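Below are the structure tokens for one structure; questions will follow.
Every protein chain but one is kept in place in this view of the complex.
Right, chain A next:
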Amino acid sequence: MNVGVAHSEVNPNTRVMNSRGMWLTYGLGVGMLHVVLLSIPFFSVPVAWTLTNVIHNLGMYVFLHAVKGTPFETPDQGKARLLTHWEQLDYGVQFTSSRKFFTISPIILYFLASFYTKYDPTHFILNTTSLLTVLIPKMPQLHGVRIFGINKY
């Protein structure tokens, strides 16, 4: 199976997040993660929420902002090879609905985690730093920017 055999979509990765049911699956996935963490008897509710937040943000960072390129060969001679998945979404057009959704969802998770941890200082520091690692790369000014050359090639 090759990309571009039966349609003229050059990079299918750009449309994956817009497909039907993707947002629902993502929400269900986060919910499932949280339920699994809640059912471990050693974790109290605040710890479970902070862990959900941190693990979710770690996963989002790795899959959207660290991994570059496409898992298949595209017919455009590798224009997207150096771009992360976030930068590839919708061919780089900013403020589309998928981008807005994935920007807002870590913020909502952050609000919930702050509430359930009763604004405890240690939890606050952890949650805020992990939120910042996932919000800053999403800013349009950082499109294609690689700080200190990390992850450039």
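Criterion: contacts are C-beta pairs under 8 Å (C-beta built on N, C-alpha and C of every residue); 3 or more make two chains touch, one makes a residue touch a chain; residues count from 1.
Just so it is clear, contacts and distances are computed from a predicted model.
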item	value
Choices "Ribonuclease P protein subunit p30", "serine C-palmitoyltransferase", "Ribosome maturation protein SBDS" or "Actin-related protein 2/3 complex subunit" - which one is the UniProt name of the chain not shown	"serine C-palmitoyltransferase"
Positions on chain A contacted by the hidden chain, ascending	1-12, 14-16, 18-22, 24-25, 28-29, 67-73, 75-76, 78, 81, 90-91, 93, 96
